[in-house]
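One structure is given here, and the rest of the page talks about it.
And now, chain A:
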Amino acid sequence: MTILEKVTALLGEGAVLEAGTDRVPRFAPGSPDAVALLLGTAHQEGWRVRIEGAGTWLQSDAPADLALTTRRLDRIPAIEPPDLTATAEAGIGLDQLRQQLADRGAWLGIDPPGLAGRTLGSVVATASAGPLRHGFGPIKDHLLGVTFVTGDGRMVQSGGRVMKNVAGYDLTRLQAGGFGAFGVIVLVHLRLRTLPRADVTYLLEGAREDLTQVGEDVAAAGLTPAALELVSPALARRDRWVLGVRLAGSPALVAADEAGLGAASGGGRFTPLRAEEAHAFWMRLAEGFAVRPVTFRIGGVPSASDELLDLLQHQLGDEWISASPAAGSIRWTGEASIDRLQRLRRTLAGLEVPLTLERAPWPLRSAVGHFGAYREGVGPLVTGLRRTFDPGAALVVATEGE
Partner candidate 1 sequence: MREGKEGRGGFEGLDACVHCGFCLQACPTFLATGDEADSPRGRIELMRALERGDLTASDPALAYHLDRCLGCRGCEPVCPSGVQYGIGLEAARQRIAEARGVSRLARLALWALTSPKVSRVVYWFARGFRATGIPRRLAGWGRLRFAMGMLAATQGGEMRTKARKVLSPPSPALLFRGCVQQGLFSHVHDATVRTLGVNGYQVGEVKGQVCCGALHAHAGLLDEARALARVNVAAFGEGDEPIVVNSAGCGALMKEYGHLLCHEQGERFGARVRDVTELLAGDAMRGPIGGAPLDMHVAYDPPCHLLHAQGVAVPPLRLFAAIPLLELVSVPGAAECCGSAGLFTLLEPEMSRAVLAAKIERLRETAPQVVATGNPGCQMQIGAGLAAAGVATRVRHPVELLDDAYRAAGRYE
Partner candidate 2 sequence: MRLLYSMTAPSPLARDLAAIVGAKHVREALAARVTYAMDGLPTHRRVPDLVVLPGTREELIAVVRLLAALDVPFVPRGAGTGLSGGALAGEGTVLIVLTRLNRIVRIDRANRLAVVEPGVVNAKLTAATKPLGLHYAPDPSSQTACTIGGNVAENAGGPHCLKYGVTANHILALEVLLADGSLVELGSPGGETWGPDLVGVFVGSEGNFGVATRITVRLTPVPRAVRTLLADFTSIRTAGEGVSAIIAAGIVPAALEMMDQSCIRAVEDSVYAAGYPRDAAAVLLVEIDGRNADAVVAEADAVADLLRTAGARTVRTAASEAERERLWQGRKKAFGAMGRLSRDLVVQDAVVPRSALPDVLETIYGIAQRYGLVVSNVFHAGDGNLHPNISFDATDPALKQRVEAASAEIMSTCIAAGGTITGEHGVGLDKLRYMPLIFDAESLGAMQALRRVFDPEERVNPGKVVPVHACREWASLARAS
């Protein structure tokens, strides 16, 4: 029997999708249990499985015996506005989830890079935060718990649905940013906020150094923007660098911050955007990172932001860059060679700055790895985690470079 036949017998016709150009059979299990069944079988049979979401972010090009996509895990079992919590399956598109939350007056404070339909599971697995990281923290801060299936088909729950939870070890945080190397996320419990009653965006154009200074002044003035993002001209499609400031929350707080913004603008003038312009600005930023072949993020201390931006410009060219200087995180997208990326990662490691490769074609991804240049002692732990949560190495993930 072929893999196609076996899996069809296991999961039914409904789970079979058309194969992509690389002819790898693709399956879309319709429930978390079906994911467990499929991975359990793959583990026994020795099949190598590639995990996909909506297929809009990571290239679907990893060599595998079969592809498992979470796109049919698209239910939202619970939205609880009075508790500000929700439970959603991993395959739901972020745009759909956002819409459903908004209908109930709730809001998820994350705006990851990628197209609008990128799945929740993909965002969690790669821990890719966007500009809102400045005000609302990294992806892990929005998670209350996850359910995942290990590489050998075990279904594991961690965390819960309540605001605080320290029962047991934190497997949720292992999955957030694990790039699927330690299991496939099937269900996510989320921490929500109320839909901001005021949400405005201001832009300031200028030289990068000047804008960095303005960013620091904004922080020093004690303003609390939801996002404070420095965007390169190419990415913003403008002549000069752009500082985007997003204020979101209660009208009183937003008005107070708007008043403070003028004082911190360092002589320049912030331009307010109309709602649809603001939406377009942030969308373009997110989508920009899904169209070039290579995207990575780095994280340093805030005071190193300038130096790191210089370094990126020098080593790779300042193609498309977006930085959240106060949070110390920078995202880059463009074209880069294996050699250059590896050299950059080593240089950065010397500065205590990790580089996480978010997307790249398989040959580059497998050579460079999502992770690498580990600090002392991390390598053996990651290997141990891989062996524990995917003992048969069924999950094809370019964890570390070669």
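Before moving on, here are some points about what is shown:
One rule holds for everything that comes next: a residue touches a chain if its C-beta (ideal position, glycine included) is under 8 Å from a C-beta of that chain, and two chains touch if they have at least 3 such contacts; residues count from 1.
Behind the choice of candidates: all candidates are chains of the complex that A comes from, given by their letters.
Keep in mind the model is a prediction, meaning the values are calculated, not measured.
This complex places one of the candidates 1 or 2 in contact with chain A: number 2.
The part of chain A that touches candidate 2 in the complex is made up of residues 80-85, 105, 127, 137-138, 140-141, 150, 154-158, 160-171, 173-174, 176-179, 181-182, 193-195, 197, 221-224, 250, 252-253, 255-257, 260, 297-304, 327-329, 352-354, 356, 370-378, 380-385, 387-389, 391, 399-400.
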